[in-house]
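With one protein chain removed, the remaining protein chains of the complex are shown where they sit.
As written, the chain order gives the labels A and B, with residue 1 at the start of each chain.
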Amino acid sequence: MSEVVVNISERKRAPLARARTTSTAPLMTARGLCFDAGGQRLIDGIDLDIHPGRCTVIMGANGSGKSLLLRLLHGLLTPTKGEVNWQGHPLDPAARQQQAMVFQRPVMLRRSVAANLRFALSVRGVRGAERKRREGETTALARLDALKDKPARVLSGGEQQRLAMARALICAPRMLFLDEPTASLDPASTQAIEHMIEDARASGTTILVVTHDAGQARRLGDDLIFLHDGQVAETGPAAQVLDNPQSQAAQAWLGGRLFVPTTP
Amino acid sequence: MFRRSFFGMASAGLLALGLTGPANAHDDHIVVQSTTSTQNSGLFDHILPIFTDKTGVEVRVVAVGTGQAIKNAANGDGDVLFVHAKAAEEAFVADGHGVSRSDVMYNDFVIVGPPADPADVAGMSDATAALSRIAAAEAPFASRGDDSGTHKAELRLWAEAGVDVAAASGGWYRETGSGMGATLNTGTGMGAYIMTDRATWISFGNKGDYQIAVEGDEKMFNQYGIILVNPETHPNVKADLGQQFVDWVLSDEGQEAIASYKVDGQQLFFPNAR
């Protein structure tokens, strides 16, 4: 099932030998990342490495800066200080062409399901038979065949999010950013989305997902970054952080307690 | 794909509407700058078809106040000027805008008023005396105030009566700044006396209970003139067709057509071309 999402020609760019050793060469790095808004420092000096092929989960309380961090890494926001590098080079619009993002509330164009998918392809200049092929594959993958001629905005929340996932995957991104993709979905819809995430990961897509759901973090995550007040409170293999948190903030959050730090 | 259909739709719609298609099959047409009095009285509707049937030349009338008609013609926007303000017409010719001026016809002005007749002028035939009484009684008087031929004639009469209407403007003397019909609508609505040409009054459809109060003074005769716009000053003027129209209006046939126009059995214009 995984092969359908993978665009062979795209994958050829990264030689297999290199792909195996990428644990030492991160796909994406952030150094000293800061972001200010309204006179407040919302992201405060974050350093991180994202390794190819891995699924990294970002957790943290509301306002800890999860969504902001995702937007800074994807280049939707410009950092106040620090830098984001993609494959060793500063992030630019060309790099973003190899990435995709799904938002908490899916943004549906006022068109049919199929036209939403086609739009993403036409932006990348994919046309003709190739566009038709990918459209068909992705529609099947997201189980949207029966809905493909329906207006996107009359779909249920779960269907809309599946379409948003499909639209993100149709261009075969090397990296996928997910901002609480299942936050407002029921368990069945959540499972469908998680299956799509797992398929993408199995085909080699690097994933960065923000979630509030510790169960989801455990199901999907290889690595976990725990944010607190715009800083990385703790990071490590997902299972390790979830089972044995070291930081006060992570312990409090995962233990279901309120953690109010003493600010200097 | 949607782009093509979107703009295709727009441009197809535009084509269907015929954005710049010709307005009329007639290409032989002239533009006559004239006044609301001739237009609103229905005179043109009576005489122009006769001319067009005979010559095949369509006459397009722009009916505005005499002042504006003269200005439009001085810009070269028209082939013939057909108005009623002799002094201004002669100045128009003297400035090189017109070839020459000819008398065409006259009608006369009347002063209409409410049945209550607050200035007690009903039945008078001396226009200046009547205006003096209106001023003395400070009875409301509605003036065109638009620099038209009628307005100019009215101001001449006030001057002869020795009344400074500018001082009373906004008080009992009310300038509407609009055409004859609009001024009649306004004036009858406020119970004011109004000086109007007889033709417009007779064919006016909203008289209410108003009647003619003052009429018959020679000073209230209203002479119309016709002028071919000067093709030397304004090269776009269709001199041949325009001259054809001028000649016809001044001919026996044209003069008879004017005389034969009647509303409610009353002749409105009296031809006096020489």
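For the reader, a short list of remarks on this structure follows.
Quick note on the criterion: contacts are C-beta pairs under 8 Å (C-beta built on N, C-alpha and C of every residue); 3 or more make two chains touch, one makes a residue touch a chain.
The rule is short, and it goes like this: contacts and distances are computed from a predicted model.
This complex has a chain not shown, and the name its UniProt record holds, of "ABC transporter permease", "Molybdopterin-dependent oxidoreductase", "Na+/H+ antiporter subunit C" or "Xanthine dehydrogenase family protein subunit M", is "ABC transporter permease". Looking at B:Y173, B:F204, B:F245 or B:F269, the residue that reaches the missing chain in the full complex is B:F204. Only one residue in the set B:R174, B:R198 or B:H234 touches the chain that does not appear here, and it is B:H234.
Touching the missing chain, out of B:V62, B:I212 or B:A259, is residue B:V62. When the full complex is taken into account, the listed residue touching the unshown chain is B:L184, out of B:L184, B:L241 or B:I258. When the omitted chain is restored, the residue from A:Q97, A:S156 or A:Q246 that touches it is A:Q97. Take subunit B: the residues that touch the chain left off the picture are 2-3, 6, 10-11, 13-14, 17-20, 23-24, 31, 36, 39-40, 45, 60-63, 72, 74-77, 179-182, 184-185, 203-207, 234, 236.
Although one chain is not drawn, its touching partners on subunit A can still be listed: residues 71, 74-76, 93, 96-97, 99-101, 103, 107, 109-111, 119-120, 122-124, 151-154.
Throughout what follows, only the chains that are shown with their structure count from here on.
Subunit A and subunit B have CA centres that are 78 Å apart.
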